[in-house]
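For this depiction, one protein chain was excluded, whereas all remaining protein chains were kept in their positions.
So that you can tell them apart, the chains are marked A and B in the order they are listed, and the count of residues begins at 1 in each.
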Amino acid sequence: MSTASPVGEPSGTAGTFPLQLDIDSDTLASCVACGMCLPHCPTYRVTGEESASPRGRIALMRDVAERGEADEAFVEFMDACIQCRGCETACPAGVRYGHMMEVTREALASQTGYQPRLRRLAYRALGMPRLLGFGSRLLGLSQRLGLMRLIGLLGRARPFRQLGAMTASLPRVPVRQSPLIASGDDVWLFTGCVMDAWMRDTHRAVQAVIESTGAGVALPPPRASCCGSLHLHAGLASDTRRLARKVMAALPGEAPILIDSAGCGATMKEYGHLLGTEEARRFAERVQDVHEWLAERVDNLPSAAPGANGSAPLQIAVQDPCHLRHVQQAHLPVRAVLSRYFDVVELDDDGLCCGAGGAYSQQHPEVAGAVRERKVAAIERTGANVVASANPGCTLHLRAVGLDVRHPLEIVAEHLSAREA
Amino acid sequence: MNRRSSGGSEPQWEGASTGSPDAGASLAANIAAEVTAFAHEVGSCDPVTVVGAQAHWDVGGTPLAGTREVRAPAGVWEHEPSEMTVRCGAGTTVADLSAHLAQTGQMVPLDPADDAATVGGVLACGFSGHRRLRYGHVRDLVLQTRHVDASGKVVTAGGPTVKNVSGYDLARLLVGSLGTLGLLAEVILRTLPVPAASQWLTGDGDPFAAFDLLYRPSSILWNGSHAWILLEGDPADVAAEASKLEPAGFAPCDGPPPIPAVGRESMRPSDLRALAGTGGEWLAEVGIGLVHRHEAVQAAPVAPANALLMDQLKQRLDPDNRLNPGRRPW
Partner (left out) sequence: MPVGYGRVVASEIEGAADAALLADLRGVLGDRARDNDFERGLYSRDGSIEGSSPAIVCLPTSAADVAQIVRICRQHRRPFLARGSGTGLAGGAVPVGRPVVVATSKMDRIIEVDIANRIAWVEPGVLNLDLSRALSPLGFHFAPDPSSQQVCSIGGNIANNSGGPHCLAYGVTTAHVAALEVVLPSGEITVFGGVDAEPPGFDLRGLFVGSEGTMGIATKAAVRLTPNAPTVRTLLLDFDDVSEGSAAVSAIIAAGLVPSALEMMDQRAIEIVEAFAHAGYPTGAAAVLLVELDGLGGGVEAGVEIVREVAERHHAGHVRVAADDAERALLWKGRKNAFGAVARIKPDYYLHDTVVPRSRLTEVLEKVYRIADAYDLIAVNVFHAGDGNLHPILAFDRREPGVDERVKAAGRDIVAASIEAGGVLSGEHGIGLEKRDYMGMLFSTHDMYTQDLVRETFDPDGLANPLKIIPTGSRCSDSFHQHVPEGAWV
């Protein structure tokens, strides 16, 4: 049932402001409004509203591009997009929706107050590993000391409402994590920002699986901490470019750069396009999702343990992160790796987004929750008891409703270590 | 081909052209003349009723005494096997139509109890035959109708092709209207290949379980103790499906007993089960929800909003109530 609305009171009479949308007219005209994208759009699915669909958003972009002005309603409609790009996979005409949305967000961020100062600062913090690490430990401590309830109460007061909603849906964050240790220089394992701060054990498992093929893993220095993906989605492309240059400088050489977070991988594969330099293009070619790399070497992986160590066999449902399936088209390698060890069951929702969308679930909890309900129902229909998801955002978003969600390679690593034991 | 001679005046409407130009034109002219003659006969003033084989003469009430009787044109006018359509006069008997189509291995599964019934009569009553389970309601076999309305004018509805959504579906409205909105003159029907094999089975097994077991059986008739099941299609498939029924207590037979032809009781398919153990002689269509009885059945009431619409439709299309007065399909 569609209940959530991406907009509150329509603001038809609200004031307009100038907005230059730099999307060329051929790109804008490439959508023929056939509507094939609608069922593949998570926000349309839960709202049933044209304004929350790719077809509708493109029409609105066209309108604004022609008139050179927009209003608050336009900003809300654009902001309600999760940027999962499921519509691109579905589009028979090959419309580059993701690109159009990135240009629109960038125009909003640079020409309007779309990204308020506080939020810009928060995004900036992602590129500061020490600050992020300190903040995370503080958050972890607060959670353990019950301070979050206090923030939650505070959240009822108007100025803190968004903060309250955000903190309520945050995962339990670790206070102390042991460091990862490099084992060679065959491949880089990119560790990222939030994921390294909150989910380092996932990296540890991924590293173990890579090493089980006989490869040595190099780790980037802390300064290459954030790929800039969230910034790009927020329309802060210049921040992404700045971070991209740092990341590139920190990962020199020719070795493949393996990513275990679909969102980061999708953005880093785009560095060439984003920076427009030959160096960036060469760098982007080295970027692979870790499953892509492993799928090519699946025979080098240890064989499956016989008898599945006595316990009930795992029924694994694969939840495809959008940025793996729709952007990188790298969802099949996940199955290639998992199916060496387990029975994999497919969801029947055509890879519809789960609602996480990087920071989206924090900024639009109601829509993100409604989208998640569909995903949870699809998972329940499979009868699986474990969900494999190759993206930290999806993992946290789905764990928040009690599902057993793990990174695919965590599941593999666990199996391999049990096998050794 | 059974073609009546052309009856006088020139065709009054456009359309009706297929085949080679010359033959097509003369054929069209002949058909048009037949229909026009019928329209003249119906006229525009006095109460009139159309008579077919009178196989269901008292359905919805008999026409008022003194109502003038007319007969619709008869004859199979056009049949192109590769188009799978047939054009015929509404007065054509189902027997004639079937015999004509059988020559090229085709059929229109109207299946009236008595095949002296006319095509127009079957459609006016809207009574599907015992193979509705597979081939659908008779109204879904109708592609185009030409009827004469209360003003004596010819009205075309639907279209001659196997698929058509041009305009309002008056053809469906006419099916089952007992000639109270217009008198059918000519119809174009969809034909189907006669199945290569056909086999009835009978037994005392559960017909509802049999329905779930089979893939699109043609008919399942049940009298409360025994069931008759018709399988049609490729010979190998019919044999395979029949073998599935044998363990359930069904064996080949020649066919069902005659279907009671007086009362038609309409219910939901799932409600048929409750008939088990009820007395009387009846034969029910499993999967459809129709019970054939030897005695008349009181029709279910029509919701007030619908009755109002039906009254208004009648009022608009036949303001003087001259078409089949005394009859009412609800």
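A few comments on the model shown:
We take it that a contact is a pair of C-beta atoms (placed from the backbone, for glycine too) under 8 Å apart; a residue touches a chain by one contact, two chains touch by 3 or more.
Worth saying up front: this structure is predicted, and the values here are computed from it rather than measured.
Interface note: of B:C45, B:A102 or B:V162, the residue touching the hidden chain in the full complex is B:V162. Contact with the chain not shown here comes from a single listed residue; of A:R62, A:R85, A:H291 or A:H331, that residue is A:R62. Remark: the omitted chain is touched by one listed residue; of A:L38, A:V287 or A:V371 this is A:L38. Not every partner is drawn; the one left out touches subunit A at residues 1-2, 5, 7-13, 25-26, 29-39, 47-51, 56, 59-60, 62-63, 71, 73-74, 77, 90-95, 348. On the side of subunit B, touch with the chain left out of the figure occurs at residues 13-15, 17-18, 80-84, 105, 126-127, 136-137, 139-140, 149, 153-157, 159-170, 172-173, 175-177, 181, 192-193, 215-216, 233-237, 240-241, 264, 266-271, 285, 287-290, 299-303, 305-307, 309-310, 312-313, 316-317, 329-330.
Criterion: only the chains that are shown with their structure count from here on.
In terms of their C-alpha centroids, the spacing between subunit A and subunit B amounts to 60 Å.
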